[in-house]
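What follows is one structure encoded as structure tokens, with my remarks underneath.
Excluded from the complex is one protein chain; the other protein chains are retained at their positions.
The letters A, B and C name the chains in turn, as written, and every chain counts its residues from 1.
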Amino acid sequence: MMRASIVRRAIDIAELAKEAASESCGATAVFVGTVRSTNDGKEVTGIDYTAYEQMAEKEMLGILREAAARYEIVGGIIEHRIGTLEIGDASIAVVVSHPHRGNAMDALRYVVDETKSRATIWKLEHYTDGSREWVGAGTPPP
Amino acid sequence: MMRASIVRRAIDIAELAKEAASESCGATAVFVGTVRSTNDGKEVTGIDYTAYEQMAEKEMLGILREAAARYEIVGGIIEHRIGTLEIGDASIAVVVSHPHRGNAMDALRYVVDETKSRATIWKLEHYTDGSREWVGAGTPPP
Amino acid sequence: MTVTVRLFASYAESLGKSEVEMSIRDGATVADVVRSITASSGTSRLPPSPLVAVNCVYATPETLLANGDEVAIIPPVAGG
Partner (left out) sequence: MTVTVRLFASYAESLGKSEVEMSIRDGATVADVVRSITASSGTSRLPPSPLVAVNCVYATPETLLANGDEVAIIPPVAGG
């Protein structure tokens, strides 16, 4: 079970964990990224996420397939939310499942790191002083 | 927010993630261990978990404090369920939160591995052929 | 022939649009489209050789374009 989706609604972690689970898998590892109140010392009020959706979903599904090949995960889901998010809102959730815990956690890190650096998604941060900034964190591969 | 509990009811992952979250933390990492249908090639029907509860909770809280010292996690929760569990039931959930993802995932692995090897908890596996076995996976430290 | 050029995030903001239909000559490349976008907008916020995907696959400046292609100019990503 592999799925990668750009969504415009709240992310439901419990649902995702259930979806990625299977009877053969004793280990489910989950990462949830939320909008935090400060970034680089600036007070954040919220973030607008935008995406090149079709390509982001393709790239994220590719990342899950790479994780399946490297770590033999059985289930893998990425949901990335776009739109206007407030402090504490979940912007991304990654869930992977494997019979054993080591591989599940290795795969989790791989999928989270690769998604951050490769998915065609952008964020515009808004600050308490009224300013805003496009965050340019990663560099996608050629 | 650090908490370590032995529980006798179903583990609610979404609740735990909410409990461990804070506005300063952009990253929440979660591990869920579930009873899987096979172990060492044998077909499992269920597992009875027992614990030396008071010591297990003390040990698990100690592990969370170690993770806070090593990885500066802000929130950390361990819930371990005991009693008779069926295939697919969650026996353990670990949730840690940190401003950044790397530390959250490092801490998750530390807490999960240490809990497995140190918490005074035992499992009696039941198999489809009617046999049963005390699983002796780890060795606690002296 | 015609291609659709897509712009995102800071690039879309600098250029004041997120999608452009563009007529190109036969044999036109990714580099031609990028030059044309930069010239028409008079902006310097696009790097000289930005990342470009054609139909959701990363391309090089020399990649030849075909009628109907979607040419996306990709700013540094920042998901998560």
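We adopt the following convention: contacts are C-beta pairs under 8 Å (C-beta built on N, C-alpha and C of every residue); 3 or more make two chains touch, one makes a residue touch a chain.
Quick caveat, the model's predicted, so the values are computed rather than measured.
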- Displayed chains contacted by the hidden chain, counting the whole assembly: B
- Query: Mind pulling the subunit B residues that touch the left-out chain?
  - Reply: 33, 49-52, 54-56, 58, 80, 91-92, 112, 115-124, 134-142
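Just so we're on the same page, only the chains that are shown with their structure count from here on.
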- Query: Between subunit A and subunit C, what is the gap in Å from one C-alpha centre to the other?
  - Reply: 26
- Message: Just the number, please: Cα centre separation of subunit A and subunit B in whole Å.
- Response: 23
- Query: Of all the residues in subunit B, which ones touch at least 2 other chains?
  - Reply: 101
- For subunit C, which residues are shared contacts with two or more other chains? 80
